[in-house]
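One chain of protein is taken out of this complex; the other chains stay put.
Our next item is subunit A:
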Amino acid sequence: MSKVDNITSVNDLVIKFANVNGTGSASANNMFAKAIFRMGLSVSPKNIFPSNIQGLPTWYEVRVSDKGYLGRRGGIDIMVCVNPQSMAKDIQEVSPGGYFIYDNTKPLDLRLLRNDITFIGLPLTKICLDEYKDARQRQLFKNVIYVGALAALINIEFDVLTGLIADQFKGKEKLIAPNIHAMELGFQYAQENIQCPLGVTLERRDNLGEKILIDGNTACGLGAVYGGATMAGWYPITPSTSVVEGFEKYCKRLRIDPGTGKKNYAIVQAEDELAAIGMVIGANWNGARAFTATSGPGISLMSEFLGLAYFAEIPTVLIDVQRSGPSTGMPTRTQQSDVMACAYASHGDTKHVLVFPSTPKECFDMTAEAFDLADHLQTPIIMLTDLDLGMNDNMSDPLEWDDKREYNRGKVFNAEQLEEMSEKFGRYLDVDGDGIPYRTYPGTHPTKGSFFTRGTSRDEYAVYTEDGSEYVKNMERLLHKWETAKGLVPKPEIINCEGGSSVGILHFGTSADATREASDYLAESGITVDTCRIRAFPFNQEIEDFVANHETVFVVEQNRDAQMRSLLVNDCDIDPKHLIPVLNYDGMPITARYIQEKVESHISGAKVTPLRSKTNKK
């Protein structure tokens, strides 16, 4: 080992694995992250994978933070390089003082050496060649071996690892011993040949309480089970596919009719997104709770139908797991760039209720609530998550369900109510003055309550008309319903620093972790900020007040065109100058350092303007 000024830290590290896609590294890497989690440490793993199934480089970045920070930190302390293809670039990425762990079965190209980092060789290929005859085994166990070596190098408790192996191979007990053996091979090699531990180490803590580790998509799928969805129409697209897979997985376990063994749910893989959303609309129209999940390109295709659901007032739940656009963009990279496309999906004067979860628990809660909200408001509810939240394991508060809770199926007249009615049923009558009409499910009553659903203009009794005043009345009622929605959608999460600040940060979705961390750093450098996490569109009054109450308001988002800012300007009639965009859109989750820099540079820049010199204090 060379003599470099090594990074030293306890429970504060970023480690990145450079693997080859399709070689089985994912489960070893997951095991690594989960071991840290089981040591009671705050962990945040992120997959960085190509839009390709096999052979190309893929990375897995894990952050451990004693302070509980879960966003990306930036900088790499340890790089574990199992893929020679990307080695040159991977070496460059390591922070000065960091470690580069590589397979030294083949000697390293000396031109790649850096003298400010430590190179550690593990003869992974050689160990596997000596130990295993079968080619697939050689490939698979290579991954387990480096996890074993890391246990020695950074102090992962070996018992935790063996426990994980036992859990992972429950039901396939024959595989347990060989996996533990592979792990020991790596552990022993490191202990015997490398000075262990490195400067960067882990120590058990008890910081996590009841926390769980789950990806947002699975949490959405489970939320759909709990929310009472019985139908999903969908079409595969990364990064949303695992939402419906999660739904199916839990349905298979929890939704089988005990008497007949048949399914209390229907999942139809549609021929495309046009059909997926059509099925969802049809099922909701007919009184079931149905949903779909998609990503940007799917939103484009679903738009015509979304306009129909908005105008004809059909509850619809849509989960959009955003990825980088436009077009196919970077299909396996994260972004928050469907905000506009979803808010105004379809032609004509259309706007949709959006909800923005930040954690798996919120993915679960908001999905379940989306069904209530959609039924209550009789309109599409679009949940915007993203690849980062959807496809990565995220630490989360445990999922909870209040058993006393009842589904809100909204305003639906049943047969008895129709029977008792002396007046004529009007599908689009604003009976209660909140803009929300009553509906009836098809087949409810032999002679009362049937109506025609269409995307064309109609009167309050659902009879087709092109009478301009009837059309305007209907459109006005939809606006009135929009106002009603403001009081029903999730409220923002506002964190005021002590005494309050004149600087505010608006953010949403997966920018939350980085924003929280950034505001700590900013406070250390003397800039206190209040933060407001937007959780829904239409914007609640609290958001408008937050903007009004702060001299300088930053809007953090992960897209190029400041889409949330435009929405705020448009919907709340805010002077655009008042909202300063902080934009990251390189496909990687935004980091705290990035937000900190943008805020600091704006504020120090603003200090030369006398008018804004007081941004720091109230």
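Keep this in mind: a residue touches a chain if its C-beta (ideal position, glycine included) is under 8 Å from a C-beta of that chain, and two chains touch if they have at least 3 such contacts; residues count from 1.
Simple rule for what comes next: contacts and distances are computed from a predicted model.
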Which of "Cytochrome b/b6 domain-containing protein", "2-oxoglutarate ferredoxin oxidoreductase subunit beta", "ABC transporter permease" or "Carboxyltransferase domain-containing protein" matches, in UniProt, the chain that is not displayed: "2-oxoglutarate ferredoxin oxidoreductase subunit beta"
Selected from A:N155, A:T230 or A:N540 as touching the chain missing from the view: A:T230
Residue among A:V62, A:A283, A:V353 or A:V503 that touches the chain left out of view: A:A283
Residue, one of A:P96, A:P446, A:G487 or A:P576, that touches the chain absent here: A:P446
For subunit A, the residues touching the chain missing from this view: 37-38, 210-214, 222, 225-226, 228, 230-231, 233, 250, 254-255, 257, 260, 262-268, 270-272, 274-288, 290, 304-305, 308, 398-403, 406-407, 440-447, 450-456, 463-465
